[in-house]
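One structure is given below, encoded as structure tokens.
A protein chain is absent from this complex, but the other protein chains hold their places.
Should a chain be cited, it is by its letter among A, B and C, assigned in written order, with residues numbered from 1 in that chain.
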Amino acid sequence: MNTIPFSQDRPLDLIAIGRLCIDMNANEINRPMEETLTFTKYLGGSPANIAVAAARLGLRTGFIGKVANDQFGNYITSYLVKEGIDTGNIVVDRTGAVTGLAFTEIKSSEDCSILMYRDNVADLKLEPKDVKEEYIRQSKAILISGTALSKSPSREAVFMALEYAIKHNVLVFFDVDYRPYSWNSPEETGIYCRMVAEKSDVIIAGREEFDLMEAPFGELRHDDWYTAETWLRCKAKLVMVKHGSNGSISFTNDGKTFRSGTYPTIVVKTFGAGDSFAGAFIYGLFQGWSVDRCQKFGSASASIVVASHSCSDAMPTVEQIQAVIDRNEN
Amino acid sequence: MNTIPFSQDRPLDLIAIGRLCIDMNANEINRPMEETLTFTKYLGGSPANIAVAAARLGLRTGFIGKVANDQFGNYITSYLVKEGIDTGNIVVDRTGAVTGLAFTEIKSSEDCSILMYRDNVADLKLEPKDVKEEYIRQSKAILISGTALSKSPSREAVFMALEYAIKHNVLVFFDVDYRPYSWNSPEETGIYCRMVAEKSDVIIAGREEFDLMEAPFGELRHDDWYTAETWLRCKAKLVMVKHGSNGSISFTNDGKTFRSGTYPTIVVKTFGAGDSFAGAFIYGLFQGWSVDRCQKFGSASASIVVASHSCSDAMPTVEQIQAVIDRNEN
Amino acid sequence: MNTIPFSQDRPLDLIAIGRLCIDMNANEINRPMEETLTFTKYLGGSPANIAVAAARLGLRTGFIGKVANDQFGNYITSYLVKEGIDTGNIVVDRTGAVTGLAFTEIKSSEDCSILMYRDNVADLKLEPKDVKEEYIRQSKAILISGTALSKSPSREAVFMALEYAIKHNVLVFFDVDYRPYSWNSPEETGIYCRMVAEKSDVIIAGREEFDLMEAPFGELRHDDWYTAETWLRCKAKLVMVKHGSNGSISFTNDGKTFRSGTYPTIVVKTFGAGDSFAGAFIYGLFQGWSVDRCQKFGSASASIVVASHSCSDAMPTVEQIQAVIDRNEN
Partner (left out) sequence: MNTIPFSQDRPLDLIAIGRLCIDMNANEINRPMEETLTFTKYLGGSPANIAVAAARLGLRTGFIGKVANDQFGNYITSYLVKEGIDTGNIVVDRTGAVTGLAFTEIKSSEDCSILMYRDNVADLKLEPKDVKEEYIRQSKAILISGTALSKSPSREAVFMALEYAIKHNVLVFFDVDYRPYSWNSPEETGIYCRMVAEKSDVIIAGREEFDLMEAPFGELRHDDWYTAETWLRCKAKLVMVKHGSNGSISFTNDGKTFRSGTYPTIVVKTFGAGDSFAGAFIYGLFQGWSVDRCQKFGSASASIVVASHSCSDAMPTVEQIQAVIDRNEN
């Protein structure tokens, strides 16, 4: 494939839209949460993590989102500012919403779970009017995180952003980021994610997430080639199917296929693997690298984050990622 | 334009989807509702009215909808059965929802209003799983009424029906039927109606309804030609802009334009004008008539209904409509 | 018993508090509602009916309640004004609430049912701040209707009125008026109705309604004497247990018991029997009549209303009631 065609002469590279929340990561791990005594606070939320990843790698990054009018909301915004991310389009909620929380439970590197607080959260209060056409047209690309589609009015805000992006030739990345607890039903997820996928340029999702989007409309095939064909026939230029620890496979609209594996590492927890991968992969596309190289870069980034205690805070620099690649190739 | 290309060899002509409710029409009219003593009960709801109109004209008609588990719900279903409409896909709500009501107030033929009961109504409880792919593929066309998009889960049920229709080459009519009280905001209306309009074959809406769909994405032009171009560039084959008592104007994807006026009549109330027009217009398209003739047929039908006390119950037969046309042409 | 001791020198006799709604009575009766063609609109709601009954009999009557900001709300207030009831403490809702509706179905005089519209109704939006201490202290008595306890904030408004009444030595009538559809559970009904009953001077309820209040706290006895003892030990001076067509039995705090029967009549429907009884009974107490005579007066009033098409509109005058008594005693 030729490289993804970004509009040039835009002040921003990437605007992420969606969830901004707090991860509360267990400090005492390899035990059930009942026995965890203390938790460390980090910025969380898939698009927030990807934005941090992108900014650390050097992309000029912005965010469209909503934060609670409290200490956690302040913390989120100031963390993003510290990372050099433009927060001018992050709105403060005035309805008494709270910051979403994710308490991690790490029983072992294979047995991780999350206890979520998602009632009345600020990020899902994002409204269509909070999305500014003028802002989106200043960026080469937007990143839509599927969780932002799970509730109104955030859902409508995302559709607004999507239309503005198309109108102004802004590339659309769509990361499904399926979180069952946010949705009323898998059918609802499939319906709305399809609507975004149909108009996206790059779709990144796990096998099960693609299945969700295919489920309403016929027998499931669990077939990556069929999936790729479905979406490449719409607007997509690149479709990436993630298979967890088995790596991922990408399909491009010139008929090519790219597989990637994972880098060996000592896994502390699996959280953050997808976000670090996506951030680094997207960075690579911006550099005009081959899809192959982008995937490798993403995998190396993921291998660093899963070995760390946090997600956002552990996002690596270009040098750190390159060091992993170099180490493994020699 | 060549006639609209309906798939042949389908057991049904048209399946309407959406609102089924009760009209309570003031018997003592030309006064404020406070002074109305008695009301007469009729089947109501735009797609219900259109379905009755179509069935009386001879189309093989079905309905996808949800009714309350009470006497009004029973009445609705039995009325449709009596009209020869297939009700096999009308589901009975089990959550305690009620039947939507519309009390009409007719102060004068120009000053009509409606007092709506739309809290917890059964029609908006239609769920994706209530929509059967097998049923939709049996029809030449579906009619989507925009009000069914105003709330979840009915909204998702409509999107499901839309996708099934496209998959099986079923023609999609979209009548926006904007009712502000059903929606959270005009932005929300514009966003979701656009999504259906983009994939519809025939779009029927008033000037203000098209404006709603254009509003989110730029300065309003209030320009029928611009509107037509917008939607004909998507999937639409025919775009009709209604201008109330000033008639309507249709645009087809072969670049033609058709204007229609109204027939003289003694107006009792304006309710039902749009539905009777739509029903007769759609009937004409099924007959392979020219758009011109379809519009004339629609206008004649509307002139009969606005002179009557009810909407659904007053829907005319082919002969009654033809009689109006003949009378006015001689 | 000595007569109920009303505070004298108050400008009002009785303030009713609670439900104000619309009855839509079937005009074509003795058939299922599906076959009813037309409905006649009347003022409805138990405390509204009792207030009309009291006013027609000559009591100086007021009302504390909330009406929708629409034609039905206007109708309710203007109807009360026409009956000479003080409406200065009826507040107009500004939240978009609707007027409660009760469609009657009269299959036969024994088989009557009601189709209710109680979602988002104005009467249950009454707030504590809508209840004015200054107004309540101007009355000899208040009448609390149990349905007003079914939802917040109306529930709290009633408790406020109750405390003001006690503070200013205003007699408290409590008519349980149990409507299952308004409540979350029978337990909830029992809990809150008990709280009012404990502080009421006169309690009027059916056998099943007393059972609801006794249910949470021990095995049910279905025993009128036990019931009377329970409440007379609190604050009540008079406890009346209604047994439908079998009449009623009253207990007073001087240990006396009074039974009443019903007057022969041609029953059209049973709706309104209890409200007309209560209105006339309360009127009798204000006259200082013996409980015996009050009950007889109430029964005669009920016999008139059940023979009519409406509830509120059929409330009789003193002369009409007396005529029934005279006719039956000679």
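Criterion: a contact is a pair of C-beta atoms (placed from the backbone, for glycine too) under 8 Å apart; a residue touches a chain by one contact, two chains touch by 3 or more.
Note that this is a predicted model, so its numbers are computed, not measured.
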Shown chains that the omitted chain touches within the full complex: A, C
Listed residues A:I4, A:A55, A:I85 or A:L101, member touching the removed chain: A:L101
Residue, one of A:F6, A:F72 or A:F286, that touches the chain absent here: A:F72
Absent chain, residues of subunit A that touch it: 24, 27, 32-34, 36-41, 70-72, 74-75, 78, 98, 101, 103, 105, 115, 117, 119-120
Interface with the unshown chain - residue positions in subunit C: 128-129, 133, 152-153, 156, 159-160, 163-164, 167, 184-185, 187-188, 191-192, 194-195, 216-218
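In this section, only the chains that are shown with their structure count from here on.
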Centroid distance [mean C-alpha coordinates] between subunit B and subunit A, Å: 41
Whole-Å separation of chain centres (CA-atom averages), subunit B against subunit C: 44
Distance between chain centroids, defined by C-alpha means - subunit A, subunit C (Å): 60
Subunit B, residues touching no fewer than two other chains: none
